[in-house]
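Here is the structure we will look at.
A protein chain is absent from this complex, but the other protein chains hold their places.
By written order: A and B. Residues from 1 in each chain.
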Amino acid sequence: MSGIRYITTFTDSTKPLDLVEYCTLGGMSGLQKALKSESKQVIETVKQSGLKGRGGAGFDTGRKWESLAVNGDRYLVCNADEGEPGTFKDRYIMERAPFLILEGMIIAAYATGAHTGYIYIRGEYPDVARTIESAIKLATEGGYLGENILGSGYSFNIEVRIGGGSYVVGDETALLNSLMGNRGYPLLKPPFPTERGLWDRPTIVNNVETLSYVPLILARGPEAFAAIGPADSPGPKMYSVSGHVREPGVYEYPMGTTVRELIDAAGGVNGTLKAVQIGGTAGPVYGVASLDYALDFASMRKQGGSLGSGAVVVMNSGVHMSQVLEVTMRFYAEESCGQCFPCRYGTRQLDFMAHQLAAGRGKTDYLDRIRETAHVMFGASFCPFGQSVTLPINSLLDNFGDEIVSFVKQQQFLKEVG
Amino acid sequence: MHDAKRSSSTPVPTAASILEKYPPERDRILSALHEMQVRVPGKSWISDEELAETARHFNIPLAELDGVVSFYALFSRKKRGEHVIRLCDSLSCRICGSLDLYHHLRERLGITRGMTTGDRRFTLEIVNCLGACSTAPNMMIDDRLVSGLSVAEIDTLLDGFEEVES
Partner (left out) sequence: MNVALRINGKPISVPSHTSVLEAAAVAGVEIPTLCRHEDLLPKGVCGMCLVKIDGQAGFKRACVTQAEEGMSVNTSTPDIRQIRRGLIELVLAAHPTDCLQCIKHGKCELQDLAEKLEVRDLRFDQYTRGLPVDRTSASIVRDMNKCIGCGRCVEVCNDVQTVGSIFFHGRGSDTIVSPAYGTHMGDSVCTNCGQCVVYCPVGALYEHELIDDVWTSIDNPEKMVVAQVAPAVRVSLGEEFGMQPGDLTVGKLYAALKTLGVDVVFDTNFSADLTIMEEGTELLERLQKGGPFPLITSCSPGWIKFGETFFPNLLENVSSCKSPQQMLGALTKTYFAKTRNIDPSRIVSLSIMPCTAKKFESARPEMNASGFRDVDYVLTTRELARMIRQAGIDFATLPEVSPDPLMSSYTGAATIFGASGGVMEAALRTAYEIATGTTLEQIEFADVRGMDGVKEAAVDVGGTTVRVAVSNGLGNARILLNRIAENKRAGKESYHFVEIMACAGGCIGGGGQPLENTFARRAERMKGLYREDRTLPRRKSHENPEVTQIYADFLDHPGSERAHQLLHTHYVEREAYPGLR
């Protein structure tokens, strides 16, 4: 399979803040098409494309826009709080094609009737925030933002908001909560943000990559987009490939590309392949069998996992899996917001046990306890973060449990025989 | 956004002058806190007085504002060194050598995670994914991403900080 050039048409540009260059590459043509049609038609177009949210949840974007409650003020929020380990495609798009995101936001705002938009950028991307702010300024000067956009009569303004450093704030309700100046606790759903979001107003929250595809769907047509990849999860996808590959980076490939094809595109494995984590830290760790898995939402669900953000982390035989468990559990413990009991207490115990195991210590029943804790968190956690812990845990223990246990036994032996 | 470097001739803004740029609405709190944190060159924390003034400005109880600050990993309510080093130890960085960096920094600076050097120049923190995994291992020094550098290159970078300040 070969790469596909949708977003990468723009991210390959060497002049990310040159609006003329952007338009030469085809930028703003999607917006112009959108403004010539009814907002309802724009929603239809996006629905026809079958675009699914690219942040991780994979919800149908057109349907999300359509479900927005229609009375009074509403908001559009771009989720640029990319925090899933192994994921860097949003940074990539924001640094190299800032106008593409803005164009996507303007079209989305027009379609849904929002006049104020926010782009919530994680606090660890200050340079990215500066780029986006410059892009907003230039776009406003160019008549693409502000009052009476391109003479259409529609007005839309975007403001940048900066995060403070928290992974869970990538969850849409937690993001809105944080934007409103609170601790980043996820909130109960229902009500969904489309009913009651920012300041209790209907709100659309979309990921950077999702919004970046919108102008291209408008410009090149929804049919072309829908024809790429599998029917239930169409379009190109910006995969983030990192770890032990020769050319780690962002690869725009059709949805449904296999792991093998993607690793080949990234220059092949550095060393002998041992494991692959798909979807981010909150994703399963597979063995070599995963080479044949197709990287789309439905296929990954069938494998008991999730495509998530489309992060693919490749591990060679030099990686000891108890390290992977330890790093993963520490991530969960450090990023748990602490609101609900199962996750707050569960992640602490998981972190402790994984740490012990990686240090070659630990009780014989730790593996069972780890699974049990994950099961409690899966059933009782308040939000998908806590619920997701079974993905890395069950896969690691199923595929690599022996390795983790034998390391402990080895250390115990060495300790005992002196 | 905040600038890490400021020339010594620029006067240090007061907390009040920073706050008056922000309408007293809650969605501006995080941005105001970021700016407050680096109000003075070489400062990277939020003091009691700054917190109280910010709380008063935004009309939010002191305990609640401190609660918000304490939730987010980038803020500190304790003094930190002039430069904050944030070393990523998430999976991609770990398998691409974050521990080599950690051990080197530990040796060079003589501190471990969360500590500040005796000369108050550097604070070392371990953080989670910085979103630049393809050029791992990653760290940030203040608001600058330092990605894919070797140990030697990082030494040169740190030497540079020390020269400027001495």
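Quick note on the criterion: a residue touches a chain if its C-beta (ideal position, glycine included) is under 8 Å from a C-beta of that chain, and two chains touch if they have at least 3 such contacts.
Bear in mind that the values here come from a model prediction, so they are computed numbers and not experimental data.
Asks: Thinking of the whole complex, not just what is shown, which of B:S70, B:T112 or B:S150 touches the missing chain?
Replies: Result: among the candidates, B:S70 touches the missing chain.
Asks: Per the definition of touch given earlier, which of B:V12, B:V40 or B:L62 contacts the omitted chain?
Replies: B:L62
Asks: I'm checking contacts with the chain that's been left out. Which of A:D90, A:E103 or A:E335 qualifies?
Replies: Looking across A:D90, A:E103 or A:E335, the contact with the absent chain belongs to A:E335.
Asks: For the chain that got dropped from the picture, name the residues of subunit B it touches.
Replies: Where subunit B meets the chain not shown: residues 48-49, 51-53, 55-56, 61-67, 70-71, 73, 77.
Asks: Just checking the interface: what residues of subunit A touch the absent partner chain?
Replies: The missing chain touches subunit A at positions 166, 183, 188, 333-342, 344-349, 352-353, 365, 369, 372-373, 375-376, 379-382, 387.
The rule is simple: only the chains that are shown with their structure count from here on.
Asks: Which of the residues in subunit B come into contact with subunit A in the complex?
Replies: 1-2, 25-31, 33-34, 58, 60, 67-69, 71-75, 86, 89-92, 94-96, 127-136, 140, 143-145
Asks: For subunit A, which residues are in contact with subunit B within the complex?
Replies: Touch list, subunit A to subunit B: 82-88, 90-91, 118, 122-127, 129-130, 133, 161-167, 178-184, 240-244, 248-250, 277, 281, 311, 313, 315, 318-319, 323-324, 327-328, 330-331, 334-335, 337.
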